[in-house]
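Here is the structure we will look at, set down as structure tokens.
A single protein chain has been omitted; all remaining protein chains appear in their positions.
In order of appearance the chains are A and B, and numbering begins at 1 in each one.
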Amino acid sequence: MTRTPVEGDLRVRQLRAQQMLRGELAGRDLDEFVEERLLFTKLETAQNWARKNAIFPLGFGLACCAIEMITVIGSPRNDLARFGAEAIRFTPRQADLLILSGRVSIKMAPIIRRLYDQMLEPKWVIAMGACASSAGMFANYAVVQGADKFMPVDVYVPGCPPRPEALIYGIMKLQDKIMGNPDMGWRERYQAYGTEEREAEPPRHEGGLEVPRRG
Amino acid sequence: MDATGLELIAQRVREAVGDDAVTDTSFHREEAMIGIAPVRVHDVLEYLRDRDAEPWPYLMSVHGCDYLPDEPRLGVHYQLLSMERCDRLGLKTRLGVDDPHLPTVIDLFPTADFQEREAYDMFGVVFDGHPDMRRILMPEDYVGWPQRRDFPIGGEPVLYTFNESKYPRWYD
Partner (left out) sequence: MTDPLSVPYRERERSVTMERMGEEPVSGTEATVEGDLHDELFTINIGPHHPATHGVLRLLTTLEGEVVRDVKPIIGYVHTGIEKSCEDHQYWKVITFVERMDYLAYYFNAMAFCMAVEQLLGIEVPPRAQYLRVAHMELNRIASHLFAFATGALDIGAVTMLWWGCRDRDLVLDLFEMSSGQRMHPRYIQVGGVMEDIPPGWEQKVRSFLELMPKRLDQYLALLDRNEIWLRRLKGTGIVSQERCLELGVTGPLLRATGHPWDLRKAMPYSSYDHFEFDVPVGTVGDNYDRFKVRIDEVRESIRIIEQAVDGLPEGPWITEDRKVALPPRHELATSMEALIHHFKLVTEGFRVPPGEAYAAIEGPRGELGCFVMADGSAKPARVHMRDPSFVNLQALPEMAKDSLIADFIACVAMLDPILGGVDR
């Protein structure tokens, strides 16, 4: 969105505004006045700008990360209202953003999927915390190993639990994504090719950490 | 509670309920435990709650345990509390893995409701007489007893770039 700055100090601008309201500006003065206050943008950009500044999160919390999410929403110190996401809706049909805060157990996964399906487009998902992103420390039978196994996730916020500031940073990244400017991944940003891990040596002794595969 | 007090309790239980009721006693690190035969669990708990000279009116915890590789493998522990004497007593029973059944103590201690269901869910110990013996933590149609020691822990290996081609993801 481009915009020309409005010239002059406050008193000058006030006088010009008064003149405009009285209908005293004409010709080139009027043209300049209008041009200074016009915004040129694409409809898509304006729509995205409106969308990103008025996200309606779904009031949904699973476990410990939910406490930090409630701290983000409810605490006066770091609050979500300044990002426009103050209106928490508890019904998925009126919500935009599903913040998966907490560990997703196998009993809960179909319910979350149903909630996600009930949300209307456009909708976004933030996987908050290590457990929602990738099961965190719980590599066991009861936790779905990452929420992206059954639903698309837009932003992953790591941490156990992530600080409220980290969640807000994740929401800001989501806002960037909504605007159409997603951040590049770190490999592209730092041109970090050739840093992939090499094939591991097979362990030479018994007793290495063995994680059973799909047990 | 000390070791001699524990022995006296065990003796009283033997006299009241039967010689076969108490299998062993242990007082290790100030933890008093009496081993009970599985069929006698209800009688022993009833005696300890109502008729003993030093009654134990409150059940604090019922939980299961898997003693693999010791046989009999499954164990169920009961933790009793006496608020008068500010003291705790543990009872344990041992069951085999094939068809483990125990009498329910829900009529004596209603607190055992959810806890026995959890022991059933996690270890497969069926409590006869429980009004609602079904899974409580796992989904209703889950197969297997998760906290037994021979049940695999589950999860999946961590993907790095060197092994990500070996473990295909769900969308591959």
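What to note about this one:
In this text, contacts are C-beta pairs under 8 Å (C-beta built on N, C-alpha and C of every residue); 3 or more make two chains touch, one makes a residue touch a chain.
Treat the numbers as computed from the prediction; the structure is a model and nothing was measured.
Seen in the complete assembly, the chain not on display touches A, B. In the complete complex, the residue from B:A16, B:V39 or B:C65 that touches the missing chain is B:C65.
For the options A:K107, A:K149 or A:K177, the residue in contact with the chain missing from this view is A:K107.
By the touch definition given at the top, chain B reaches the unshown chain through residues 28-31, 33, 57-61, 63, 65-67, 77, 79, 83, 86, 88, 90, 109-111, 113-115, 118, 122, 135-139, 146-147, 149, 151, 153-154.
The set of chain A residues touching the chain not shown comprises 59-64, 66-68, 70-71, 74-77, 90, 102-103, 105, 107-108, 111, 115, 131, 137-143, 160-161, 163.
Please note the rule applied: only the chains that are shown with their structure count from here on.
One finds 46 Å separating the Cα centroids of chain A and chain B. Put simply, chain B touches chain A in their complex at residues 138-139, 146, 151-158, 160-163, 167, 170.
Looking at the complex, you find that chain A touches chain B at residues 106-107, 135, 138-143, 145, 149, 196-200, 211-215.
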